[in-house]
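Taking it in order: structure first as structure tokens, then the write-up.
The other protein chains are all here in position, but one chain of the complex has been omitted.
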Amino acid sequence: MNIIVCIKQVPDTTEVRIDSKTGTLIREGIPSIINPDDKAGIEAAIQLKEKYNANITVISMGPPQAEIALKEAYAMGVDRVILLTDRAFAGSDTWATSLTLSYAIKKLDYDLIICGRQAIDGDTAQVGPQIAEHLMLPQVSYVSKIEKEDDKLKLKKVFEDGYQIIKVKTPCLITALKEMNNPRYMTVNRIFNVSNTKIVENWSINDIAMDAQLTGLKASPTQVKKIQTKTAKSSGKVHQVEPKEGAKLILEKLQEKFVI
Amino acid sequence: MQNKEEYKNILVYIEQRDGIIQNVSLELISKAKDLAIKSNQKVFVYIPGYKIDEIHAKECFKYGADKCFISNDLLLKDYATETYTKVTTSLINKIKPESVLIGATTIGRDLAPRISARLYTGLTADCTSLDIDEETGNLLMTRPAFGGNILATIICPNHRPQMSTVRPGVMTKTIVNETKTIKIEYVNSSLTKDDLNIEIIETVKEKTQKKNIEDANILVSGGRGIGKKENVETLKNFADEIGGMLSGSRAIVDCGWIEPNHQVGQTGKTVRPEVYFACGISGAIQHIAGMEESELIIAINKNPEAPIFDVADLGIVGDVNQIIPLLSQELKSHKLKKEA
Partner (left out) sequence: MNFELSEAHKLSQQMFRDFALNEVKPIAGLIDEEERFPVENIPKMAKYGILGIPFPVELGGQGADNLCYAMAVEELSRVCGTTGVIVSAHTSLCAAPIYEFGTPAQKEKYLIPLAKGEKLGAFGLTEPNAGTDAAAQQTVAVKKDNHYLINGSKIFITNAGYADIYVIMAMTDKSAGTRGISAFILEKDMPGFSIGKKELKLGIRGSATCELIFENVKVPLDNLLGQEGKGFKIAMQTLDGGRIGIAAQALGISQGAIDETIQYVKERRQFGKPISAFQNTQFQLADMQTKVDAARWLVYHAAFLKGQKKAYSKEAAQAKLFASEVAMEVTTKAVQLFGGYGYTREYPVERMMRDAKITEIYEGTSEVQKMVIAANILK
């Protein structure tokens, strides 16, 4: 079985810097991690490999520093790691990103594509399904369990109020939830293998034969008009009031914060 | 790219599960109504499903829909990405709405990106507010990003329709008092068996029981200030009401009022829920260390000098045992209002 896992290197969301000109984020100088839902995807793929024998390719679209995330993926136990990187991709929204990734994926063999449900920076949960559309594949999102049954995959899809067991033919795309497993750590041996070597392949826009018009900031249907940083958490107000008034104040706060 | 001139009016996708319209869709109709009035447009709704009829349409009109499109097909009985994407994009191409609003439920977040990709248009997910730009007439879609650290306003200036998903509970549904004729159009789904590319083997309804307090989104936490063991029940009831879990300080664990694995603090667990209710907890340093990273901290304590108020976003000086039951009541009536 050939599995492709799409991952994104994301900034630690407690530190944020935005380029005021383009409205996109400045990725340099911020501590980075593999997006948690994607990491679960890597773990799911490795578990499938251990159970059914598979070849795993992990691919990521990002700036050069995203290479370390791919090295981490390799050190966890995948077979091939590819970084899609090119100035032409910069500023892509989810549509352009998903299209670019699908161009790259077309160059690979696959039975299953795994994407994380959403990235902790963008939080859109769009790229996975959009890749599926570009590649005209069946998709199942919010997957918490994957099994193989003959030539089909048996999946557990989670809803707000329950779940479904779904069977789908390969090739197909699924989006993974970080709750689905506990991702393993890297092994020392694989770390030493992948570091300071050329194991991470770098693919440019030419390598995927993509027209520059179709990617990057200019090709993106959505644009950022304005960014506001959230105001720092100030110590809140303390109210000395009657219990009924107190209850009301709390309810209002909960509504304000969309808790209820 | 689409010709912007041809696109007009706001379409709300109506999500139904087993024929029951989801509240988020009704909330979006109300919002669409607001936007439509501002921009002199109409509100259309689309309900794909099975055995959808006038009754469903009437509910939509109640909240401000001007026209209701319905597609009925056995193949639409259960949600599946391809069938629903196909019929919805087909309708969008037919009526060319300027904007499309979809509820950001597990279904909506599966469907919306697929539609936007098929139509080559922009989608903005989880919007917390929607508005019309006075200058350009573009939809202004505002949403949190970077773990909620920033608020980004997104536009889709050149592509149509402008698409947006909105989480349940963000918009408010309001009944519109208007007399108007009911306009319903039944649209052929044109689906075939081949459009169904997944097989649903089993559907199970269940409430996922969170076992660890570290996983809870909401924690209702009790301290010595709740008085006695019996009062833990009050907190538990409130926790159930608000969909949270019970936890506590070391003091009440040592007293045997709650289980040790529910302890928050230095020798207990470190938690970062979205909401942390500190009830009758003084705020000793060992406790604070375990919960100060919570998104929203609401503290209730009789002592106005209690250190917990230093880290709380909202502090109420008072008796927990009076306030919590009142809060439970307020919450219950608030929920009823929303259902209405």
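Lettered A and B in written order, each chain numbered from 1.
Keep this in mind: a residue touches a chain if its C-beta (ideal position, glycine included) is under 8 Å from a C-beta of that chain, and two chains touch if they have at least 3 such contacts.
This is a predicted model, so every value here is computed, not measured.
Participant: Using the contact definition given at the top, list the shown chains touched by the missing chain.
Facilitator: So, spelled out: the chain left out of view touches A, B.
Participant: Looking beyond the chains shown, say which of B:93, B:212 or B:267 touches the absent one.
Facilitator: Among B:93, B:212 or B:267, only B:267 touches the chain that is not shown.
Participant: Can you tell me which of A:72, A:93 or A:133 touches the chain that was removed from the display?
Facilitator: Counting the whole complex, the residue in contact with the absent chain is A:72.
Participant: Among A:187, A:206 or A:229, single out the residue that touches the unshown chain.
Facilitator: Among A:187, A:206 or A:229, only A:187 touches the chain that is not shown.
Participant: Write the list of subunit B residues that the hidden chain touches.
Facilitator: Interface with the chain not displayed, on the subunit B side: 266-267, 285-286, 288-289, 292, 307.
Participant: Using the document's contact rule, name the residues of subunit A that touch the chain not shown here.
Facilitator: Residues in contact with the chain left out: 68, 71-72, 75, 184-189, 191-193, 195-196.
Simple rule for what comes next: only the chains that are shown with their structure count from here on.
Participant: Can you compute the centre-to-centre distance for subunit A and subunit B, using the mean CA position of each chain? Integer Å is fine.
Facilitator: 22
Participant: Subunit A touches which residues of subunit B in the complex?
Facilitator: Within the complex, subunit B contacts subunit A at residues 81-82, 85, 105-107, 109-110, 112-114, 116-118, 120-126, 128, 140, 143-159, 167, 169-170, 197-208, 218, 242, 274-275, 295-298, 300, 304, 309-319, 322-323, 326-327, 329-331, 334-335.
Participant: Once bound in the complex, which stretches of subunit A touch subunit B?
Facilitator: So the residues of subunit A touching subunit B come out as 11, 13-14, 16, 18, 23, 25, 93-95, 98, 120-130, 132-134, 138-142, 154, 158-169, 220-230, 233, 235-244, 246-251, 253-255, 257-260.
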